[in-house]
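Note that this complex is displayed minus one protein chain, with the remaining chains in position.
Each chain carries a letter (A and B) given by its place in the written order, and its residues are counted from 1.
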Amino acid sequence: MGDKVFKIAAAVAATYVLAIIVLMVFQLINGSSAIWSKEGISFLTGSSWNAVEGRESYGAAPYIAGTFVTAGLAMLIGVPISMGIAMFMSELAPKFLRTPLSFVIELLAAVPSVIYGLWGIYIFRDYVRNWIEAPLNSTFGNSVWFLSGAPFGLDIFTASLVLAIMIIPTISSISREIMIAVPNSQREAAYMLGATKWEVFKMAVVPYSKSGLVGASILGLGRAVGETMAVTMLIGNATGSSAFPSSLFAPGQTMSSIIANEFAEASAGSLHLAALIGIGLILFIVAIGINIVAQLLVSRVLKAHEGAVLA
Amino acid sequence: MITIEQRAEFRKHFRNNIPTRLMTDRIVKGVVFCCVVVAVVPLGSILIEVIRNGGPVLSVDFLTQIPGAVGSSQLGGVGPAIQGTLLLIGLSSLIGVPVGVLGGIFLSEFGSNKLGNTVRFFNDVLAEFPTIVIGLFAFVMIVLTFGSFSILAGTFALSIIMLPIITRTTEESLKLVPVTYREAGYALGIKRWVVITRILLTSAKSGLITGIMLAVARIGGETAPLIFTILGSSQFFSGLDQPVDALPLRIWRLSLLPYNSSIAEGWGAALVLIMIVLSLNIGIRYIFLRKQGGGGGRFRIARGG
Partner (left out) sequence: MEEGDDLESQEVDRVETITRAPIVRTAIERSKYKLVAENIVASYSGVVAVKDVTMKFKEKAVTALIGPSGCGKTTFLRCLNRMHELSKGAQVTGKVLLDGQDLYSTREDAIIHRRKIGMVFQKPNPFPTMSIYDNVAAGLKLNGVRDREIIDQIVKGCLEMVYLWDEVKHDLKKPGMSLSGGQQQRLCIARALAIQPEVLLMDEPASALDPIATQKIEEMITELKKEYAIIIVTHNMQQAVRVSDYTGFMYLGELVEFGETVQIFENPRNEITAKYVQGQFG
């Protein structure tokens, strides 16, 4: 009797997760239905953003683009660095350094996003503008379109850099575990042929762990896509068609940043609020797609790893 | 079959490229080391700046008083924000811990079936979910339904964020309990649920605590979902159906104000928050290391929200 009740209670608690996800879909669709019936498909493709009553019109395309550009740029910078770190920790670092070093790298992940934002605005931004953006702009600004425009520091580029820093611990620590899981006999086969450490890595470690490394990177992509606060604070917050990413040094907007930024101005029941919830729905779909792919790839490789919980 | 003559011929095609390869190897090692430095520098910079800018602001008043009037040069406090964060953590744990632990028990003890696999999978997906979407969901679910921003809405959102972490750690620490413990319990004729709650949960205690601390560290730094739920306030807690303040939210609001005193308060709040989050994380590591006799390294850190 007691056993049955207990089992049912446990099953209910476990099913809660599923219920939440289903409810989330339902509520997001419900909350955004007004915008879909007004804008239809042009909510996805349009770029005007006008909240003035009577002339209301909403298109999410610039923010969808902004999300992919910032997340893509963050991946472009973050993935190679993460792979380097993972390689250092699994192949090169002396034993006594490995554990403390991985702790330090993972602490990067523990810093709350809003603190990244604060640090980004008041510290990092100046360095980026003066040491990276300005030189790039003065050298290539006239010839390369995505480096044009006077750098201000609060723009797509800075936001992407901070995003890259934020996804490095995720990607590097999972990749490190995946690389450690490569059997030593593989490395030995390459050493036997006279390979250097780097060649062993290319020849034995990477091919063996490729799908897991891709999964780790996609997990990083998922985080970059959903990241809100640091991006909101650093991306410069453009709206409407000017938010389309035209230059790295221009202000932009992502799906999550526009929701965070404009939420306070959207009153209950307004079309504006429905538009923001609609963007939330798009973000939901993108994020769930990315995460399902990443989980499938990573869990297959790391299933055997006991006690590893990724919070 | 390769003859000796052929082998001699083949060997002529081998190049003495070893110096170049060793050089490449050294360059790669250098680059890889730089990657580590590149990742560690921001962490160092953040810690230094938060301490440098936030340290001078810290005082008893700062920790206990309400915020000053916007724009005044008088330094206000973050008392309500600290109180709100602690309340949010406590209330969310009230939901997140029991549901998460029960869910973990299900996955570990009854979960080797289709339902278990589905829950496990979506639990992992939810753990990686953009928290802003969870915030929006709580907004539609609670705020719109009850007509006001409230600490309850915030609790609802944060408990959803906690849940997957606790479920996962519970499942994994229960699975580490030796089968003999279960068998011994059943052999004595003790009921299954008693075995689970009395014997298994006790043996898995340190794993459970780790999970809870991970989850707490995670939600302590969450900002995005709070925008849609607790709204923020400059007053202390005044009821479950009322808005409250929270540290991360306060940091965000302060950072957007153009006054030096607000920014200084923002750094001070950041220092308080980072101390809470980091001490939780270092505490987790301490528990883990002691348990595993220093062999750790498998533990994880709570991602900042």
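Quick note on the criterion: a residue touches a chain if its C-beta (ideal position, glycine included) is under 8 Å from a C-beta of that chain, and two chains touch if they have at least 3 such contacts.
Just so it is clear, the structure is predicted and the values come from calculations on it, not from any experiment.
Chemist: One chain is left out of this view; which of A:25, A:203 or A:266 touches it in the full complex?
Modeler: Only one listed residue reaches the unshown chain, and that is A:203.
Chemist: On chain B, what residues meet the omitted chain?
Modeler: 1-2, 4, 6-7, 10-11, 13-15, 17-18, 21-22
Chemist: Please identify, in ascending order, the residues of chain A that touch the omitted chain?
Modeler: So the residues of chain A touching the missing chain come out as 183-196, 199, 203-204, 207-208, 210.
Methods note: only the chains that are shown with their structure count from here on.
Chemist: Using mean C-alpha positions as chain centres, tell me how far chain A is from chain B in Å, no decimals.
Modeler: Result: the chain centres lie 16 Å from each other.
Chemist: Provide the residue numbers of chain B that touch chain A in the complex, in ascending order.
Modeler: Against chain A, the touching part of chain B is residues 21-22, 24-25, 28-29, 31-36, 38-40, 42-43, 45-46, 49-50, 53, 98-103, 105-107, 109-111, 115-116, 118-119, 121-134, 136-137, 140-141, 144, 160, 163-165, 167-169, 172-173, 175-176, 191-194, 196-197, 207, 211, 214-215, 217-218, 220-224, 227-228, 248, 251-252, 255-256, 263, 266-267, 270, 273-274, 277-278, 281, 285, 296-305.
Chemist: Please name which positions on chain A make contact with chain B in the complex.
Modeler: My answer: residues 2-3, 5-7, 9-18, 20-21, 23-24, 27-28, 30-31, 80-82, 84-85, 87-89, 92, 98-99, 101-119, 121-124, 165, 168-170, 172-173, 196-199, 219, 222-223, 225-229, 233, 256, 259-260, 263-264, 268, 276-277, 280, 283-284, 287-288, 291-292, 294-295, 299, 305-311.
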